[in-house]
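One structure below.
One protein chain is absent from this view; the other protein chains keep their places.
Showing chain A:
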Amino acid sequence: MSNDVAVLGVGMHPWGKWGKNFVTYGVHAARAALADADIPWTDVDLIVGGETVRNGYGGYVAGATFAQALGWNGARVATSYAACATGAQALDTARARILAGLCDVALVVGSDTTPKGFLAPNAGERWDDPDWLRFRLLGMTNPAYFALYARRRMDLYGATQADFAQVKVKNAKHGLANPNARYRKEVSVADVLGSAVVSDPLHLLDICATSDGAAAVVLTSVDYARKHGIAAPVRVKAVSTVTPTFPNTVMDMPNLSTDSSAVAGVPERTFKESIAHAAYEEAGIGPEDVSLAEVYDLSTALELDWIEDLALCKRGEAEALLRAGDTTIGGRIPVNPSGGLACFGEAVPAQALAQVCEVTWQLRGQATGRQVEGARVGITANQGLFGHGSSVLLSV
């Protein structure tokens, strides 16, 4: 039995700083996805919202908030929170109900508004919360974690700050024609290297911003898609939302330490490697079949880590791919054809869904101005706080 579900509609609200309520963005994206699917809201029998933690009670019950804004239609409701993987977890909830035969049409929506500057923890003293303690005891910001990974690439694999800058140059070029991207401007290596160093070796332009934005996906069974007149829809082949396997030996945000490998031994795969591995296993598709990848470039250097975590090349070889132009549109394995977080900025509960939207447009051949020719298989990847991460594998 096939475990495929069909992506019938995708839609987004452009990323930016618009000063509006997250519900406004979410409804905009939802209506765009429904229109794309040619399915009326009244036919949706499950809505899943990606929770936002910055928008009060309405954000905690995002699924119901969007349902009410669209007009109560009696649909079942769920809300997911999984940090940066929120959108993928919401998608997986919808997929599970469809595959169980409990639902025909599901609408998945993620939306956020985000503050300026460093993402700081919530107010109040919390001496048992690592997300609070890392600031209090160490002054350890998010970019500082990204910088640890970047510096490791330099000392172990010979990466340079110019390599990291080149990732930004590539992604800025990819996103130029993307109507949903916030930043649509060419950037040079000199621009990146001339911007202020935030956490050595990363410059301001190596690090992604935070944005407002929303993305939505309409999922149906493959049968429903056929009856709806779509014989060959983009299919979700796998949704990986695995947790780490003890011991997690990579220093993960917001932790102050790793697990100990002394008793249990070093695991076969790092957490990020295991996220992708589970997606490939579930889909029965290997990295050699992937046409493009949308990965979570919270920093430029992190994109290089992801390329290796997705097994698109061997460990330590991502710089060689980058320098050869392999990860540019037109190259062997384009990475972040949407422009990535470099052009979007992060809108946490929407971001994993935005990755799915981009892969869907690519697989349909509708990514005007940034199309990866002949794309058949696309994979997404991200990692968030506290053992969350996701990878979605789609194909036509």
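Basically, a residue touches a chain if its C-beta (ideal position, glycine included) is under 8 Å from a C-beta of that chain, and two chains touch if they have at least 3 such contacts; residues count from 1.
FYI, contacts and distances are computed from a predicted model.
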Protein name, per the UniProt record, of whichever chain is missing from view ("Cyclic nucleotide-binding protein", "MBOAT family protein", "Sarcosine oxidase subunit delta" or "Benzoylsuccinyl-CoA thiolase"): "Benzoylsuccinyl-CoA thiolase"
Residue in contact with the excluded chain [from A:A35, A:L102, A:L138 or A:A190]: A:L138
Full-complex contact with the absent chain, from A:V53, A:A69 or A:L148: A:L148
Hidden-chain contact residue, picked from the options A:N3, A:N21 or A:T249: A:T249
Touch list for chain A against the chain that is not drawn: 117-118, 120-121, 125, 127, 132-141, 144, 147-152, 155-156, 196-202, 246-247, 249, 251, 255-264, 266
